[in-house]
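Of the protein chains in this complex, all but one are displayed in their positions.
Labels A and B are assigned to the chains in the order they are written; within every chain, residues are numbered from 1.
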Amino acid sequence: MNELVFFINNVVVAGSVTGSIYAMGAIGVTLVFSIMRFAHFAHADMMTLGAFVVLLLSLAFPGAGSVVGLPTAIVMLPIAMVVTAAIAVGIDKMFYKPLRSHGVKPIVIVIGSLGVTLMLQGLLRLFAGTSPQNMYVAERKEIYRLELPFEAVTRPVIVTEPQVILFILVIAAVVGLHLFLNKTRTGKAMRAMSDNPDLARASGINTNHIVSVTWIIVGGLATMAGTLLSMDVTFKPDLSFFLLLPIFAAAIVGGVGHPYGAIAGGFVVGFAETLAVFNWAVLLRPFQERLPDWLELPNNLAFVGTEYKIVVPFFILVAILVWRPTGIFKGKVI
Amino acid sequence: MTTSKTSDQTTSRRLPLRELFLFGALLVAILGVYAVMGPAYSTRMLVEAACYAIIALGLTIQWGYAGQFNAGVMGFVALGGFCAMFFGIPVNEAFWDSPLPGELGRVLLYLVGAVLLVWGATKLDRLGVPKRLRTIIAVLLAVVLYLVVISMLRGVTGQIQSQAGFIGGLGLPSWIGWIAGGALAGFIGYFIGHICLGLRSDYLAIATLGIAEIIKAFLKNSDWLTRGTATVSPLPWPTPGPSDLGFVLARAIYLSLTAVVIAGIFFLLHRAYHAPWGRMIRAIRDNEVSSAAMGKDINRRRMEIFVFGCILMGIGGAALTNFNSIFDPQGYLPLNHTFLVLVMVILGGPGNNLGTIFGAVLVYIIWLMSEPLALFLMNVAVYIGEGWFGWDPPANISSRALQARVFVIGLLISLVLRYAPRGLMPEKVPHHQ
Partner (left out) sequence: MPLLEARDVHGGYGGMNILNGVDMTIEANEIGVIVGPNGAGKSTMLKAIFGLLNVSQGEIRLRGELITNLAPNKLVHLGMGFVPQENNIFPSLSVEENLEMGAYIRPSGVSRMLEQIYDFFPPLLEKRRQPAGELSGGQRQMVAMGRALMVEPSVLLLDEPTAGLSPLFMNEIFERVKKINAAGVGILMVEQHAKQALSIAHKGFVLASGYNRFTDTGEALLNDPEVAKSFLGG
C-alpha cells in the first residue's frame, strides 16, 4: 500500500499543484488572447516579476507574516498583485498599445511581447541575480504529513503549506473570476468584447478601459501563480521558458479565449506531465510475483525522464493542433 | 497611380545611397574593431557574424517573405551543430569494436517494427473493427510498445555510455555535416510546418519555441549520442586549421568559405525572389484570400518557404558550431541563437537579403562589444556607488552586468517594431506593370 501513497504524493498532489499553476497561467494567456488577439509570450515573465515583487516586499518587511500568522510572502501577495497589475497596464501602454493603434498584424505584437519578455528577464536578472532564492525569508516552510489509517501504510501523504494555500487561492480566484465575468457590468463587457469587438465599440463600451481591466486581472493572476510556484519550490529568475510552453498548451487545449477551458487545460497538462514522468514500475512491482517469468519489469518504467518533461506539453499541443485546433471546449480564436 | 510609378522608377535608377551609407558605416565599425581588438579576434568576430548571417537569411525568408514567425531558431541551429559534430569527429573504435552497434541496431529495428504495428492498428477499421475500438487498440498498443522500446533503448544507451563513452562520429569531411545539418533541420521544420502552417501564425511561434527546447533537452541529455554536458571538441574544420596556418589566416580562409556559402544563398534567393515563385510568395503574404481565390496552392508555398528557412538555419548552425570547434548542447541559448537572430532580421529589414546580412554583422558587432561596455559601465557605477554613497555592491556584479544585455536586446526589438517596423533597409517591393 505504500506504493499507493507514493502514487498519491507523486501524481495526485504534484499533478494538482502543477495543474493549478498552469491553470492560473493559462487563464491569463487566454484572457489576453480573447481581448487583444495575440499570444502573450511575456506571461511567464510576468509571473516571475510578480514573485520577485513579493520577494522584495518580504525582504523589506520580514516580520509582517508573524503578525497575522501566515507566511510573509502571502501577506505581501495582495500588495504585489497591485504593483504587478500596475506594471502590466504600464507595459501595455508603452509597448503594445502603440503597435495595436498602428493596426499591425497580431504576430507583430507577439514579437513585441518577446521584446518585453527579454526586457523583463534582463531587469530581473540584473536585480535578482541568477541564483535561486528561498521565498520563505522569515519563517520555515510548514510540511504536513498525513498518516493514513491503514495497517499496511507506513508512509505519510505529504502536503506543504504553500500547496494548501495554492489550492485555496486557486479555488478563490476561479470563483472570483467566474462571478466577475458573469455578474458584473465590466466582466460582461469583457466577454462582449471578446465575442465581437466592433459591436462592443458600437455599443459604447470603452475598449481601452476593458483592455486595462484585462491587464489588471492578468497581472494579478500572474503574480499569484508565480508567487505560489516560487514558494513551493524556490524563486528562480529564469524559469519562464519552461513555463511558457505548458501554459500555452493548456490555453490551447482548453480552447483559446475560453477561461474555463483554460482551467481544465491547465489540469490536463499538469497531470499529463506528472503521469508521464511517474515511474509505473513502482505500482507494478508488488505484482511481480504473479507475473509470468518471461516478463521482467525494468527498473524504470516512466514514459519520459524528468529531463524530458517539456516534451509532454509539446506532445499535447501537437496532438490538439492536429485533431482539434479549437480545443476541447471550442475556443473562439483559431 | 501614374505619378507613384514614375517616382519608383527614378528611385531604382538612382544610386542606392542609403545602402552605400549604411555599409560604409559598417565598414568603419569593422575597421574600428580591427584597430582596437587585433586581427585574430576581429576575424573570429567576422566569421561568427557570417555564420549568423546564414541563420538570419533563413529567418528573413520565413518572416520577411511569408510572415511566418519562427521562435525556435535555436533548435534548428543546434541540430545543424549536432550534425557538424556527428559527421566530422573521428570514429570511436571502442564503440564499433564492441557488440553494442548490433544491439543499438536491433533496438532501432524494434522501433521500426513497433511503428509499423501501431500504424497497422490504425488501419484496423478497414478489416471491420469498429472505429472506436480501433482507436482504443491503437492507443493501447502504442503505449505498451513505446514502453517496451524505450526500456530497451534505455538499456542499450546506458551500456554504450558505460562501456564506450559515446558512439562517436563518422569521421567524414565536415562539410557533409553541414549539408546533413541543413537536411535534418529541414526535416524537423517540415514536421512542425505540417502541423502549424494552416493555423494562426501565433501557433507556429509557440510550437517552434517548444521544439527548440525539446531539441536542446534531447541533445543535452543523450550522453550516449552527444556526450551531453561533457561536450565534444575539437571539431575538425572543413578548411585548414589554426595549427597549420596560424589563427588569422585559418580564420580568414574559414571566413571566405562562409562568404562563398552566403554568396550562393544570396544568388539563389535573388533569383527566386524575382522569379514567379517569389512573386507568388509575396502575393500570398500580402493577400492570402485573393491568392487562394486565384488558385494558388498556399499551404504548399508556405511549406516550401518554412522548410527552406529551416535548412538555412541548420547550415548556419553547423558552420557556427564547427567554427567554435566545440559541441556544447548547453551553449545553445534562446537569447543568442533565437532572439539575436530576430533582432538582426527586423533591424536589417525583413525580406531584404542585403539588409539582413547588414543587420547580422552590425548586431553581432554591437552584441560582442556590449560585453566589455556593460562591464565598464557597471564598474563605473560600482566605483561611484562605493565612493560616494558607501554602497556595498553584490559579489557577482560582473555576471549581472552581462544580463543587462538581455534587456538591451528586448528594448531594441520593441523600439525597432515601433519606430522602424520595416528595418534600416526596407524590402523594395518591385512594381509590375
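Assume a contact is a pair of C-beta atoms (placed from the backbone, for glycine too) under 8 Å apart; a residue touches a chain by one contact, two chains touch by 3 or more.
Keep in mind that this is a model prediction, so the values were computed, not measured.
By the touch rule given at the top, the unshown chain touches A in the complete complex.
Considering A:Ala88, A:Ala200 or A:Val213, the position touching the chain not shown turns out to be A:Ala200 (whole complex). Shown as candidates are A:Lys105, A:Arg155, A:His178 or A:Arg191; the residue that touches the absent chain is A:Arg191.
Taking the complete complex into account, residues 185, 188-189, 191-192, 194-196, 198-206, 332 of chain A touch the chain not shown.
Methods note: only the chains that are shown with their structure count from here on.
The touching residues of chain A, when paired with chain B in their complex, are 38-39, 41, 95, 98-99, 102, 104-108, 110-112, 114-123, 125-126, 129-131, 241-242, 244-245, 248-249, 252, 280, 298, 300-301, 303, 305, 307-308, 310-311, 313-314, 317-318, 321-322, 325, 333-334.
Of all the residues in chain B, the ones that touch chain A in their complex are 67, 69, 71, 146-147, 150-151, 154-155, 195-196, 199-203, 205-207, 209-211, 213-214, 217-218, 220-221, 334-335, 339, 342, 346, 394, 396, 399-401, 403-414, 417-418, 421.
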